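Dumping the structure here so I can ask a few things about it.
Yeah, one chain of the complex is gone here, protein chain that is, but the others are all in their spots.
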Amino acid sequence: MNFDQARFSRDDHYEPLLSEKDSTTVEVDDDGVLPDDLTRDELTLPGLSEPQLARHYTRLSQMNYSVELGPYPLGSCTMKYNPSFTEDVAADPNAAVHPDRSDRTIQGTLGLLHDLQEQLAEIGGMDAVTLQPPAGAAGEFTGILIAKAYHEARGDDRSEIIIPASAHGTNFASAALAGYDVVELPSDEDGRVDIEALDAAISEETAALMLTNPNTLGLFERDILEISEMVHDAGGLLYYDGANFNALLGRARPGDMGFDIMHYNVHKTFATPHGGGGPGAGPVGVVEELAEYLPSPMVQETAAGYELTEPESSIGKVHGFGGNWLVLVKAYAYIARLGDSGLSDASAKAVLNANYLASQLDLEVPYGPFHHEFAATSGDRDAADVAKRMLDYGVHPPTTKWPELVSQAMLTEPTEVEDKASLDDLAHAFNAAYADSDEALETAPTKTSARRIDQVSAARNPRLSWQALGDDE
Amino acid sequence: MTAGNGRRDGSPYAPHTDADEAAMLDAVGVESAESLFDIPEDVRFDGEFGIDATDERDLRESIANLFARNEELTEFLGRGHHAHYVPALVDDLSRRSEFLTSYTQYQPEIAQGFLQALFEYQSMLVELTGLPVANCSMYDAATALAEAALLANRLRRGASGHRVLVPEHLQEGRLGVLENYLDGADMEIGNYPMDDGAVDLDALSDLVDDETVMVYAESPTVRGVIEENLSEIGDLAHENDALFCLGSDVVALALLEEPASVGADVVVGEADALGLGTSYGMGLGIFATREKFLRQVPGRLVGASEDAEDMRAFTLTLQTREQHIRKERATSNICTNQAWVALRTAMHIAWLGPDRLVNLATRAVTDARDLAARLDDISGLQAPVYDRHHFREFVVHTDQPAPAIANDLAGRGFAVHTLDDHHLQVCITDVNADAADRLVAAFEEVA
Partner (left out) sequence: MFEIPDDRKYLESHEWTTTDGDTVKIGISDFAQDELGDVVFVELPDEGDEITAGDEFGVVESIKAVSDLYAPISGTVVAVNEDLFDAPELVNEDPYGDGWMLELEPSSSDEFDDLLSPEEYREQTE
């Protein structure tokens, strides 16, 4: 497939900044609405008309790749198609209510939240779910706070969280944010949890083990029941990072594997759009014993209707209000659209797609059997360069150089939404880039709006606003 | 079984035809997709969730019916979640799939559009706050405040104490989130009292000491009061080597004193008042700070650079602060943020332009003043309770029990906040201002 990304350029820049199109300074509050010393003197912002803005943002949109333009196989990110109708559902004006409304006047909103709590609990094999955390990392933090509250309530002061080296960076950061020391666990030679190392790492200081399953190489932790027993015997809890849950829908549930706490990543598994980096949502599920620690409020169904309630020993709040409502609505709509059979089929096709794609690649995939994603290696070619070259084929490249267990890793997750033809295009892009000359790799990309961007200069000389550009040029 | 939307079971968004599926299985060398799952028997799930697949049309109808159960009340609500009229342009352009369905800009060459929009958002926040560094979003004001406190604590590692001082009047969610984020850093929260709805400077001055790492104040406060002594608060903080963190919101920043000019070291708050509309509290956390704290900033930053053809181009930068590189030593655990909301907010700010933005902010003062005066004229009500300038909202004292009045107002189609037995809070913006006459009439009946 031939590809040329849209490219609007002029002189030494692409589409001009809003501030380059107009910069208007207005005097503030010369009518004396407030005493002078309470107001700013002036404000300078672009003052453009609506047609000018429409053109500006449409041009910017054309200089942006998205999953509706082509495959986006970023490993661990689950870039699925986001069903259009979910946007319309979320835009329902009746759903636009303020969080401080009294319960009885927003029974529709609470009803949806309640059903989503229940459905997620069922899908994950958990007993209770909070929808408040606004992203996966916030879910992790919430989950670890719950673990902490649980241990503290038992007078059990524990200081460590064990995390496999292959885990996502947020796991480490969330554990540290909650005040824990992180014990990093090496992988065994098969790419899974090293049971001996785990045994050595577990102690009476272990508050929890955080695991992603399948892990970030797409491998199922086959010893999960043994792992669960080891952690539980030592009095620790088992935490499930739900980023890779798209691999297991309808076939295995974290609750059945011995996990006590999990987060769901609805902007991955349940197809809500990533919006260029967010918003997402990271609901957290727990087993019965931990339900009393969930954040407040929860939605409960009573004879009188739906009510917000505070769990008995709640950890309190993890978001100012109820989390990312619009995202939750879209996830609800997606789950209801697919139902049992659709969810389970999504996983089957996601796993089939990953395996088919891998079978078409000239790159080696050192670890398996994998599920919805795999870590190929570009061997002696720089994975970041291969990725840049892939852009020229009109596809988004995979996640590169992570997890570190695989050298020159290209962590690839096509998701269920690609058809065979698209996977063939993707495989072609991989193979052609991988086989290309050093020069082609180093000068790539050449078909994108911008050419290779100098990361070093961006970091050595940070220019983080249009105001800062003026200083410099 | 047929593929696509015609299929009766399976995901409507998995496009495989039977023939393709067979060819793919063949290439992989397995009989069925099922055999690719390497899940031990003892953890297999063979139950059902009990969720029926639903047709798109039926589903839209059933969700619409569900939402129709929400009572149609005209909301005079604020307290940290504000709505202004969002122009159609914002919905239209932000919903373009190139924006909506893109991921974080890990490959900047193919994501210039979103990066530029976020760079523009950061720049708007720089203008509004007067501070040179603004990140491209936190989840909401509450988490932004918590991150500011953690930043202050990192900077003051050697301090004898680790206390953050916050106002007595603080939205419950913000306080709750702050408590949770500070727990892990062994920090504590101190409360300073308000005097007639604004910071009690004497009391604050007694409380700030060398154990204080940050003083937090808001303008407008959660009760709508415009703070008059921001510079003095900043001085008190700085005299004690503490940071001064100012909480505000994106509209108020266009009118009120520029944070940098009153000595704010960090500005946090909500930007969702523009671009998002009422959304059950979904937020967009502002985080802006001084250049010298750049390496301590949480979250993502977009910077300008050059590409191989020496053209100006944008990229995520200074990523070594973030969790994927620094892991447990990152400045924050945030990864996915609120980028798309930031895009919408930037669009809305651009649509307003400086004139209309300042007008909108000015109206937030005059409309609140006018409405308070009209309520004050009603016997049984006193408004505003605080003899201060207000922004969008104010507290009303009721002679009769406030919960009953709120209830009666709901019966007449209005939602207001109930603070306690004799206090309500009312918030007015351009989206409910045309209902102000009816609200006043309703108050006359029920007060």
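So that you can tell them apart, the chains are marked A and B in the order they are listed, and the count of residues begins at 1 in each.
Please note the rule applied: contacts are C-beta pairs under 8 Å (C-beta built on N, C-alpha and C of every residue); 3 or more make two chains touch, one makes a residue touch a chain.
This one's a predicted model, so the numbers in the text were calculated from it and none came from an experiment.
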Which residue among B:238, B:290, B:326 or B:423 touches the omitted chain?
B:326
Listed in rising order, the chain A residues that touch the chain left out are 401, 455-456, 459-460
Even though one chain is hidden, which residues of chain B still touch it in the full complex?
295, 319-320, 325-326, 329
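Everything below uses one rule, namely that only the chains that are shown with their structure count from here on.
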Intercentroid distance (Cα basis), chain B paired with chain A, Å:
19
